[in-house]
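Below is a structure I'd like to ask you about.
The excerpt is restricted to a subset of chains, each kept in its original location.
For clarity, chains are labelled A and B in written order, and residue numbers in each chain start from 1.
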Amino acid sequence: VFLYIPAGPAVDQVIDGLAEKLEPGDIIVDGGNSYWGDSIRRYRRVRDQGRQFVDLGTSGGVSGARNGACFMAGGEAPAIQRLEPILTKLAVDGGYVHAGPPGAGHFVKLVHNGIEFGMLQAIGEGVNLLESYRDQLNTADVLRCWRFGSVIRSWLVDLMEEAYRTNGGLEKIPAFVEDTGEVNWLVDDALHMEVPIPVIAQAVMQLLASRDDQKYWARAIATMRHGFGGHPFGPSEPVAQERREGRIGGFLRE
Amino acid sequence: VFLYIPAGPAVDQVIDGLAEKLEPGDIIVDGGNSYWGDSIRRYRRVRDQGRQFVDLGTSGGVSGARNGACFMAGGEAPAIQRLEPILTKLAVDGGYVHAGPPGAGHFVKLVHNGIEFGMLQAIGEGVNLLESYRDQLNTADVLRCWRFGSVIRSWLVDLMEEAYRTNGGLEKIPAFVEDTGEVNWLVDDALHMEVPIPVIAQAVMQLLASRDDQKYWARAIATMRHGFGGHPFGPSEPVAQERREGRIGGFLRE
């Protein structure tokens, strides 16, 4: 039985409901984005009921579902071996791996998503730089060029180019990024595992920043700066003038 | 001669204008926020003209000017020794240091400003957390408490409390932080010196973020996410609902 339902207690409920209907040796496959710690727990419960459990991270999005996804499986060898033919077939031209013991499939998927967040933010910053250059650039064509032969060629750059071209730039797109919160788990895992992930953590912070229309931190800083230096509140024309003339903001280059 | 003028070519012009009027042995003191590399260059020119030059970083803001500032001097011993009585007197209860050879005064002041940026951002983030807690907090009183006996007691926390109380919170303060750009030099210096300064650099990035009302990076990420996952543009009510119920965004704690 393949489950593709949102992470959370609903997964437990469905597994409990299935348990009595399944026969010994049946395999429950959780293909959703469950937390790997939950998957280890579920594996144990299902195993104790005489059934098998596989956690199956799935990547590739909507197009992956059509043209070949990437499957990361965690579980014991016997269950995995029975699934393998199905997964290899479902993957089409995509990927498949038996990542490790129970939980490993969802952990590896979570790490994949963390890398994805870092890549998205890096590309987003790059596009921001292109949009802010002193001269008008042929941005859609630049993005297209990067798809072929460059070091950063990737599916995300492919998508960026297509989206940029389809939408005629970024002006009509809201500056707001929603997410479903799983990468928060990864930040927490990294803190437990004592693995520094500065860029992935920063990418998550930026998602929050995209949704932050109050910026209390900036208000707080503005008041302290006003307190010690008499720095003005809000944009200052003299400062902007100095910046335009290159006297502040670093060194003039030309 | 004490100069307190904005950093940039104006400092060179004033020094050139002074050179012919000064007598051998006269000291030119640049008390502004000049770049330390410029100060080394100016020291050499002034020295070659038979005068003396001291770069004098000055901290303490408006109140420092009244009640005692902190002076960080760079220069050769003879010039410094002649200045010392004056600086010690001007400092009142503030601080004074002969930091090192020419340029050291302005470098040390720049490092001071980098630390200041990191502290401001850390306090700003903390205040943001207080403002976002599930229950109403007595924020002004919390800030007051932190001024006495806490590990973070500092002049910036003093200023934060006073500002919070004076303004009745942060609602009326614009979420925009202006700066005069010197810490950009420090980021550049750190890259040259191969010294990682993740928090200071991040604090500078946040100043820029406070002035960024376009967020092209977020638009770019939103289009890529839409491309691979069909993620909706703008806030999503189902996602917000899941977040409120604690099913996403990490783990429920209670």
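Definition applied: a residue touches a chain if its C-beta (ideal position, glycine included) is under 8 Å from a C-beta of that chain, and two chains touch if they have at least 3 such contacts.
Remember, it's a predicted structure, so these values are computed and weren't measured experimentally.
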Task = Quick one: how many copies does the complete complex have, if 2 are shown in place?
result = 4
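As a convention for this text, only the chains that are shown with their structure count from here on.
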Remark   = chain A residues touching chain B in their complex are 6-9, 35, 60-64, 120-121, 123-125, 127-128, 131-132, 155-156, 159-160, 162-164, 167, 170, 173-182, 184-185, 188, 198, 202, 206-207, 209-211, 214-236, 239, 242-243, 247-251
